[in-house]
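Structure incoming, see below.
Removed: one protein chain of the complex. Kept in place: all other protein chains.
Labels A, B and C are assigned to the chains in the order they are written; within every chain, residues are numbered from 1.
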Amino acid sequence: MSVVPVSYYLVLSAVLFGLGVVGFVFKRNIITIYMAIELMLNAVNLAFVAFARAHGDLAGLVYVFFVIVVAAAEAAVGLAIVITIAHNRRTLNVEDVNLLKF
Amino acid sequence: MSIPFILFFICAAAAVLGAVLLIVAREPIHSALALILVMMSLAVLYLLLGAEFIAAVQVIVYAGAVMVLFVFVIMLLNAGVEVRTNYSKIAKYVGVPLGFFLLLEVAYWMWGSAVGTTVANGAGAVNADAVSTVDLSNLLFRDYLFPFEATSILVLIAIVGALVLAKKGE
Amino acid sequence: MDFIAQHAVLVVSLAKIAVLLFVVMTALAYVTWFERKVVAHIQSRWGPYYVGAHGLLQPLADGLKFLFKEDVTPPAADRLMYVLAPFLALSLALTTLALIPFGPPSVQLFGQPVFIVANSSIGLLFLFAITSIGVYGVALAGWSSNSKYPLLGGLRSSAQMISYEVSLTLSVVGVLLLAGSFSFNGIIEHQYGSIRHWHVWPQIIGFLCYITAAIAETNRVPFDLPEAETELVAGFHTEYSSFKFAMFFMAEYANMITVSCLATILFFGGWLSPFPDSWKWQLYLPGAGLVLLGLYCAYDTAVHMRGIARIQFAVVTLLCFAGGLICLAPSVMQVIQGPFWFVTKVIGFLFVYVWIRGTLPRFRYDQLMSFGWKLLLPVSLVNLVATALVILLRHG
Partner (left out) sequence: MFILNHLWLILALPLVGAGVNGLLGKNWPRSAVNAVGIGSVSLSFLCVLELIREFLQIDTSHAWFQRYFNWMSVGGFNVDFALSVDQLTIVMLLVVTFVSLLVHIYSTGYMAHEGGYYRFFSYLNLFVFFMLTLVLAANLVLMFVGWEGVGLCSYLLIGFWFLKKSAADAGKKAFITTRIGDFGFTIGILLAFWTFHSIDFGTIFADVANRSVESASAIGVLTAICLLLFAGAIGKSAQIPLYVWLPDAMEGPTPVSALIHAATMVTAGVYMVARMHPLFSRAPLAMFVVALVGAVTAFYSATIGVLQTDIKKVLAYSTVSQLGYMFLGCGVGAYAAGIFHLMTHAFFKGLLFLAAGSVIHAMNGEQDMRKMGGLRRKIPITYWTMFLATFAIAGIPGFSGFFSKDEILEAASAGPHANTWLWALGLVGAFLTSFYMFRLVFLTFFGKQRYDEKKVHVHESPGSMTVPLMILAICAVAGGWFAAPHLVGGQDYFESFVHPVFASYQGQGIVTQPESLAAAAGEAAGIEPSPRADLIHALTGPPVIAAVLGLLLAWWFYIHKPDAAKRMVQRMDGLYALIYNKYYIDEIYGALFVRPFLWISTKVLWHFVDEKVIDGTVNGVAHVSREAGGQVRELQSGNARSYATWVVVGAVGFTMLLFGLGYWMVR
């Protein structure tokens, strides 16, 4: 069976990451912004796994593991915050949550 | 064109599609589904790369727990169609284009950097020389024991924090 | 032919999938029949009786009814997901079955094991992965219907599933520690020997936790909050009708089967027979069993059946006898052992399911949650730690 070059995976992860960034800037809904962040994390994970595979080094996978765990924690806290915001401000639009400024 | 290639391109297409959907969808729930799609296809890619355990964890934790949480919150807050306000001009005229630019840039350099290096052997066969979970766990619980414990503490803190916040919300 | 040689995996897998699908679909149908019958008898009724002998054709009738009913879609519904949800639910439920080994891997065809579709080294993880996604079907259904009861049902089910998935997984880890493997075959072979080596004995607590959590995972009584007819009017699938409803229905039963299979594999030695190999006579059990069943059917046909039912039942009788005889043939005898024991155990579990449904009342929601988090989770955790300690002490 022939082989998929690592660069393919890397490019894919780059594309996903970029899309995540775009979403991060483009979206207005706090929850979807969180999702964009998760997307970026996933892209990075893909790069990790690809490299781990390319260099035959399992450490990459360990990092992915940690990334996933941290992402889970972050989602938990983040969503709790989102709920609080929604309860207090009655909105999920980040552009309406802008009291903290000059 | 062999099976791994076909699989790869299918999944890659699915992933990119999902990412794009995540951005363009107006319903948060649709975005969530799109993201789940991305994650599932990524899991398949991990399988292609022989990282079975990571694939499983990806699905269980991400798709199975994190995203469920997201969906749950969306349903709880009954988050409706997103309002495309544009209070921040800079984000509209600078941020988004720059984001795309970053995409192309990183992709370009990734391509340039990794050309030539190919997966060691037979990335196609999922079971062939898959990373043994035993080795991974050895690495995780011996060499990376401290980070592991640190992460566990982080998670504990996250739980407490989430509880506190949720309580305050009520 | 060389194509087969090249892509043996592909071809054989496809074949197996096809067969499995057929078998499972049928099984699903008849599990419903089985349930109705058992519950009926628990409540001292007859249950389905008139469509075919002993209501054997009832599932078929139901299926036809579902097919020909009008498919209503609420105008306010989110169409895409309204359609997507049931497919998601059913497909995921069926997918899990692909990982279940119904018989020993030693039985092979074109160098591929026959009784398992996807023989993964971390099958258990995959299975959990897929079940963990299963919640979306319910949640999305509840959301997309865009009405009160379904939303509540969806919320409830997603919350409940997340909660109980934790203890479900934890309760299984004990077994994993014992077997030291994620692959089903590994786990089963670790219980090789006789009934004494089954994991249910060392992991009795884990087993109880597992069963409880499993029932909750499958939204069955007494944990059927998401579809509590009496309070939520069938919860998340209130708005569904016709075949979409059927899909949810089938998904639920498929999940029941999966969970039962899992219990069998993890705690009851999967396709292993409860007797030591030295007892040769056990090889005749499958055939003998079928023949006995045939004899009962014959008696029944002769005594109680009237009219067309008698003809139908005669056919059943013949099938039983034929099957029994085939199973007694030496070549088949070996092959059939595994599946026989496996299916027997699974049917046992299904019976327990139905039994519980027939006897226990439903939890209140807060009870459900506090039970899951404050009792089940700690107990399974303690069990896990205790197991780990014992293993540590034993193998240094």
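Some notes on this structure:
Please note the rule applied: a residue touches a chain if its C-beta (ideal position, glycine included) is under 8 Å from a C-beta of that chain, and two chains touch if they have at least 3 such contacts.
These numbers were taken from a predicted model, which means no experiment stands behind them.
Note on the chain not shown: across the whole complex it touches A, B. From the options B:L102, B:L139 or B:I159, the residue with contact to the chain not on display is B:L102. Interface note for the absent chain: among B:L35, B:A63 or B:A91, the touching residue is B:A91.
Subunit B meets the missing chain through residues 87-88, 90-91, 94-95, 98-99, 101-102, 105-106, 109, 113.
Although one chain is not displayed, its contacts with subunit A can still be listed: residues 21, 24-25, 28, 33, 94-95, 97-102.
The rule we apply is simple: only the chains that are shown with their structure count from here on.
Farthest chain from subunit C (centres taken as the mean of C-alpha atoms): A. Summed over C-beta pairs in contact, the chain pair with the top total is A-B. Distance between chain centres (mean CA atoms), subunit B to subunit C: 31 Å.
Our note on geometry: subunit A versus subunit B, Cα centroid distance of 6 Å, whole angstroms. Centroids built from CA atoms put subunit C at 36 Å from subunit A. Residues of subunit B in contact with at least two other chains: 3, 53, 57, 65, 69, 74, 76.
Listing the residues of subunit A that touch subunit B in their complex gives 1-29, 31-32, 34-36, 38-39, 42, 45-47, 49-50, 52-54, 56, 58-59, 61-62, 64-66, 68-77, 79-84, 86-88, 92-93, 95-96, 98.
Residue ranges of subunit C in contact with subunit B, taken from their complex: 10, 78, 80-81, 84, 120-122, 125-126, 128-130, 132-133, 135-136, 139-140, 142-143, 151, 154-155, 158-159, 161-162, 165, 182.
Residues 2-5, 8, 12, 15-16, 19-20, 22-23, 28, 31-32, 35, 38-39, 42, 45-46, 48-51, 53-54, 57-58, 61-62, 65-66, 69-70, 73-74, 76-77, 79, 82-88, 91, 95-96, 98-100, 102-104, 106-107, 110-111, 113-125, 131, 135-136, 139-140, 144, 147-148, 151, 154-155, 157-159, 161-163, 165-166, 168-170 of subunit B touch subunit A in their complex.
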